[in-house]
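Got a structure for you, questions after.
One chain of protein is taken out of this complex; the other chains stay put.
Chain nomenclature is as follows: A and B, assigned in order of appearance, with residue numbering initiated at 1 for each chain independently.
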């Protein structure tokens, strides 16, 4: 991901360009138009047409589809493409929090709340629809984030023969990137659940299953005791 | 629109046509004259076989092409649009051809108002839910569930007025 780096605020008080220029072989325009001169918050609330996202995402899916053998493989690839975005957004969104809450999440619940509110709001302009912990005692490491209508899937109709596919695997990758970046390594997958009665209302309903690595749950239990 | 053709075709009427507004059906023809979509929005319509629909699409495509050359005057600045409306006593056919060559054929009650607006709205749905779907192959039959769902919902709302 060397080609898009959202999280490199210039060092305070330093002429960023000169400093960078002496370290790298990159050329910069004399106008000083570099990412280091650009206020990091400038595009915080800027908007673009959803169409531009839809076309890019559609091409990402089509391109990935040509290079994979099965649905799982395709979802994995979309996940991998979302992952670096999550890593970067974690830092970027924390940086934009008010100073006193700029600390990174320290437990699973705080992390998941950050994801379902700050991350969701930033990407999709609304919070996620639900956050639940697995009620199964066998899987205390699993959490579920629900989105009734994932924005990334708005224009996508998966053909019947591929009905296992959920392109929101891309969003799962973003979530996974945030978890990994925050020190809570996890595996995140997207599952379509808009079937049956509920499907009438939310045919695209998706559950993001967040499965934390055993050491995360272990650490949490240990910290909870002390 | 520079050229606007109205073909008046008479069909024998048995009883007085009732004044109500209904969108009957939609047909989409690709730029090569192939049928890519056909859908009824009300019950009890005349059904054609799949093959007949294909023939109908191809034939209409050809007739449409001929009507672009009917103008006895010198062609105006822009190319003639061909058939845009066909009115009969029982139904009205609105044909909208996009600048990319796709044709939307909307069959309605003869008194259905705003058919041009309805077709424009259908075109928007098509641009969103057909063209933005990465699993749709261009010029091929449309089988996008999202498009189907929204189209039927909007036409149902129109028909229930």
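Here, contacts are C-beta pairs under 8 Å (C-beta built on N, C-alpha and C of every residue); 3 or more make two chains touch, one makes a residue touch a chain.
What we mean here is this: contacts and distances are computed from a predicted model.
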Absent chain [UniProt protein name; select from "Cullin-2", "Trafficking protein particle complex subunit BET3", "phenylalanine--tRNA ligase" or "AP complex subunit sigma"]: "Trafficking protein particle complex subunit BET3"
For chain B, the residues touching the chain missing from this view: 1-2, 77-79, 98-100, 102, 120, 123-124, 126-128, 131-132, 138
Touch residues of chain A, complete complex, unshown partner: 1-6, 24-31, 33-35, 38, 42-53, 55-60, 62-63, 67, 81-82, 84-85, 88-89, 121-126, 151
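Criterion: only the chains that are shown with their structure count from here on.
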For the chain A and chain B complex, residues of the former touching the latter: 51, 54-55, 57-59, 61-62, 65, 154-159, 162, 203
Chain A contact footprint on chain B (complex, rising order): 128-129, 132-136, 143-147, 149
